[in-house]
Structure formats: C-alpha cells, structure tokens
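Moving on to chain A:
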Amino acid sequence: MSEQFEPVIVGFLCNWCSYRAADLAGTARIKYAPNMRPIRVMCSGRVDPQFVLKALREGADGVMIAGCHPGECHYVEGNIKALRRFFLLKNLLKQWGVEDERVQLVWASASEGNVLAQAVDRMTQQIRALGPLRWKESVWSENGHGPAEIIEKAPVAEEV
Partner candidate 1 sequence: MSEERVGVYVCHCGTNIAGVVDVVEVARWAGEQPNVVCARDYKFMCSSLGQELIEEDIKQNGLTRIVVAACSPHMHEKTFRGATQRGGLNPYFFEMANIREHNSWATNDKEMATQKAKALVNAAVQRVVYHQPLEPLQVQINSNTLIVGGGIAGISAALELANAGYHVYLVEREPSIGGHMAQLDKTFPTLDCSACILTPKMVDVGQHPNITLWSWSEVENVSGYIGNFSVTVRKKARYVNEDLCTGCGICEEKCPRKVIDEVFEAGLSYRKAIYRPFPQAVPKYPVLDPANCTYFERGKCKACQILCPTGAIDFEQQDQLITVEVGNIILATGYDLFDARRIPQYGYGRLANVFSSLEFERMVNAAGPTGGKIVLRDGVTQPQSVAIIHCVGSRDKNYNEYCSKVCCMYSLKFAHLVHERLPEAEVFNFYIDMRTPGKGYEEFYHRLLHEGTHFIRGRVAEVTDAARLPGEEGKLIIQAEDTLIGRQRRIPVDMVILSAGIQARDDSKEIAHLFGLGCDFDGFFVERHPKLDPVATMTEGVMIAGACQGPKDIPDSVSQGAAAAARVASLISQGTVLMEPVRASINAELCSGCRICNNLCPYNAIVFHADRKVSEVITALCQGCGTCVAACPSAAITGAHFTNQQVLSEIEGILWDVRQPQAEPV
Partner candidate 2 sequence: MKYGYYPGCSLERNASAYHKSTMAVAGPLGLELQEIDDWNCCGATEYFAVDALPAYALVARNLALAAEQPGNGHQVVAPCSACYLNLRKVDHYMGNSPELASQVNTALAAGGLHYSPGTVKVRHLLDVFVNDLGYERLAEKITKPLTGLRVAPYYGCVMLRPVLDGTFDNPEYPNTMDTLMATLGAEVVDFPLKAHCCGGHMTQISENVALELIYRLLKNASEYDADVIVTLCPMCQLNLDAYQDSVNKYFKSDFKIPILYFTQMIGLALGMDPIDLGIGKEFVDARPALAKIGVEIPVEEAAKKKKTGKEELPMPRMPVEG
C-alpha cells in the first residue's frame, strides 16, 4: 500500500438513492477511492447527529452523508430534514475546529454512480490533504469540556 495517509471515511447512504448509486458505481465498475465505508440507512433523514459525532470520535477522519437530490427523496423530504440538521451540526463542528471538508453532505440519485464515486474521490483527496483528525487529541483536549459533554451524550452502543 502507498505510504501516503489513507483517511477512513464513514458514509451514511440512504437506501433508495445513494446506496443504489454506490451499487451502480460498482456494477458499472467505476473505480474510486476505497476509503469510504458505507453504512446503510433508510433515509438521509435518519442520520442522527450523534451518529456523525460517534464516527468521528471512534476514529473516522471524515463522514459523508449521502441522500437523494432535493425533491427526489423516496420519503418526500427526508433529505431536506437532513440538510437542515447538517447545517446545525456543521456550526457545532466549526466551533471545535473540525475542518469543513471532514463532514460533507452529498446528493446522488440511484442513476448517478459516477457522481457518488467522484464525491468520494474528491473528499478522500481533501481529507488526505488535511491529515488525520485525531479527535481525542485535537478536538477533545484543546477544547476541554465543551465537546466532551456532547460526546459523552453520544452513547457507546452498550449504554443504549
């Protein structure tokens, strides 16, 4: 494997558009960075901010949330809900010095395998340039208690 830093990105893909887009990308043998690890959710609207925080805290260098294009959501407008939530989350993360590129929202319809693949490549390069996130050292310690509290709220599976 190459010496360069290989970021790990957790992707939350909605079952109807972006997950199928990823399926299509594969079926079409479109090659893209293997750094994104997909988790299927029924709708991007299901992506709870705590999922994102959890992923970053557990060692991911970035998180991609992918859903249907606005207006094409299988659940009418779950993706719009996701969008609203996304902005709130970004503000939060900005305060903790988490770079913008690390958490991205992407629209990819079931027919847009290439769009998703390109998004993954782009994001991988951006984060490669940023380097590892090292949540525990950087975000956690520097900002002291701030995020810590929130993160403590983001429960470990067993605690739920």
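By our rule, a contact is a pair of C-beta atoms (placed from the backbone, for glycine too) under 8 Å apart; a residue touches a chain by one contact, two chains touch by 3 or more; residues count from 1.
A word on the picks: all candidates are chains of the complex that A comes from, given by their letters.
Not measured: the values here are computed from a predicted model.
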item	value
Candidate from this complex that touches chain A, chosen among 1 or 2	1
Touching residues (chain side chain A, partner candidate 1) in the complex	1, 5-8, 10, 16-17, 19-20, 22-27, 29-35, 37-43, 45-48, 50-51, 54-55, 58-61, 68, 71-72, 74-78, 81, 85, 109-112, 117, 132, 134-137, 155-157, 160
